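The structure follows.
All protein chains of the complex are present and in place, except for one that has been dropped.
Lettered A, B and C in written order, each chain numbered from 1.
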Amino acid sequence: MGKPIKIRAKMKGDIAEVKALMPHEMEAGFRRDPATNERVPAHYITDVVAEHNGDVVFTAYWGPAVSKNPFVSFSFLGAAVGDTINLHWKDNKGDSSATEAVFK
Amino acid sequence: MKIDRRFFIRKVLAVGVLLALPRILFAARPDKAFAATDGDEAMATLFGETPVASDRVVLKIPEIAENGAVVPVTISTDLENVESISVVVAKNPTPLAASFALGPRSVANVSVRIKMGESSQVLAVVKAGGKHYSTSKDVKVTIGGCGG
Amino acid sequence: MIKVFVIILVATGLLATQPVSAGPERDLQAMQDFYQKRFPNVAPEEFANGLYAFDEGAREQWLELEDFPPYEIAVEEGEGYFNTPFANGNSYADCFENNGLSIKQNYPYFDSDTSKVVTLELAINQCREENGEQPLPYLRGELTAISAYMAYTSRGNTINVQVPNDNPKALAAYEAGKQFYYSRRGQLNFACSSCHVQVVGLSLRADPISTTVGQVTHFPAYRTVWGEIVTLHRRFVECNAQVRARPFESQSDEYRNLEYFLTYMSNGFELNGPSSRR
Partner (left out) sequence: MTKYMVPLLLLLIASPDLGWAASADSSGAADKMERGKELTFARGKGNCLACHYVAGGEMAGNIAPPLVMMKVRYPDRMKLRAQIWDASTLISTTTMPPFGRHKILTEEEIDLVVDFVLTL
């Protein structure tokens, strides 16, 4: 299981704004371990999905060029204060993490 | 401006709950485009056409990236019926950095932080109404001063 | 883009080249006056934001990061460690004033009993040892996270480091730290002051150089080049290595004295750590 996602969900007028920070190495696979000189295998989040009221409102597909501890923010319409947003990610090694937040 | 303590409100709005992943959620990631080692190839694979330059795609990215490991990018557009937003870093080993699939309820405004191996052209590509539109910027990545 | 070349006359005078022995208070005044003169358009409290006080492009990127800063991860982990009791049932809170919260502005301090400078990181490990726990490694990980959490609870407090008048050993420690700051070292022959005083605000390649005042306010800091949160002493190690000098050990007397001097030079500034830096 991946580390828990940090998430903020806020209504700005009728726009629902979500910001998330996901603790993850996002290892690109090009680096060598200085101690062993072995190539450090790629390990990065490939998919992020956000769900609101059973609707997928946002999907991110990522490559290894997204920064360590990735940050993403996105917005959508049709949510209200008190609604829940679910956020999930999975990575190229099959790890995953999920969290939910309530719009304020 | 001073760094305000409000920058992060403690114990923010999140309730860190781990959920079971519904199977249906993850749609098909464009793996082939992510594997492409050439910017044009990545775009051809992902878009099937060369995007048309458009000033309606707004790419906010620093002119000089303070550190190539973390370059903040924001892409927005006032185009209608936006289906996806993608970020391509021409000189990265695998140029396609991120692609965001939006839905009918989406507001076309996405931020992410990316890595840049070296100074490069960065393209924001928006798919709207079945067509591809792009804006590009040249971003310099700083080189540290000390010889170490 | 070719940067406009700025001619630096050797007008920085004594401050730039050798420390004047005038006592901590006058040193502080001279140092703050120097930077205010050098950067007349920068509001004094802005120096606590390092190079972001005067580099607009870098500042914008920094603010983007601060919108949801990566160091939040370490602060949260640190809070968890801080609140986990030791095997004997005691906890970090028992070792410190005010239960360890909102106290970083008083560190480092000069301990009259041992005649040494005590940094917050050192005090954290002392607390562990007093409670029968192994000390933690200084350069990264758990200790840095605890320190980050403690710094976070101290945000907005005014740095108030004391060099007691009645203790010549404290003054000696301060002077030793100052001497370190102005001493050239390493194959490249740089003193800390060579860059941070003499050519402050100019750019080493594309990196603008920060001011001495406000240099410590934001530690521990999340450095994007390392992708992790680091202590002030880890930064000292890196600086020394970069000028090709042999770095001292983290929490060595040399670095403790340097931290003493450097933190005194930020007296009156608000703590704003942890923060993110390039």
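Quick note on the criterion: a contact is a pair of C-beta atoms (placed from the backbone, for glycine too) under 8 Å apart; a residue touches a chain by one contact, two chains touch by 3 or more.
Everything numeric here is computed off the predicted structure, so don't read it as measured data.
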- Relative to the complete complex, which of the depicted chains are touched by the chain excluded from display? B, C
- Task: Name, in rising order, the residues on chain C that touch the hidden chain in the full complex.
- Result: 1-8, 10, 16-17, 187-190, 194-195, 198-199, 202-206
- Query: In the full complex, which residues of chain B touch the absent chain?
  - Reply: 64, 119, 140, 142-143, 145-148
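In this text, only the chains that are shown with their structure count from here on.
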- Task: For chain A and chain B, let me know how many angstrom lie between their CA-based centres, rounded off.
- Result: 13
- Item | Interchain centroid distance [CA atoms averaged], chain B/chain C, Å | 35
- Message: Give the residues of chain B touching no fewer than two other chains, as numbers and ranges.
- Response: 69-72, 111, 113
- Query: Touching two or more other chains, which residues of chain C qualify?
  - Reply: 67-68, 72, 227
- Contacts from chain C onto chain A in the complex sit at residues 67-68, 70, 72-73, 76, 227
- Sites on chain B touched by chain A in the complex: 12-22, 25-27, 29-30, 34, 69-72, 89, 92-94, 96-103, 105-107, 109-116
- Listed in rising order, chain A residues that touch chain B in their complex are 1, 4-10, 15, 26, 28, 30, 46-47, 49, 51, 55-68, 70-78, 86, 88, 90, 96-104
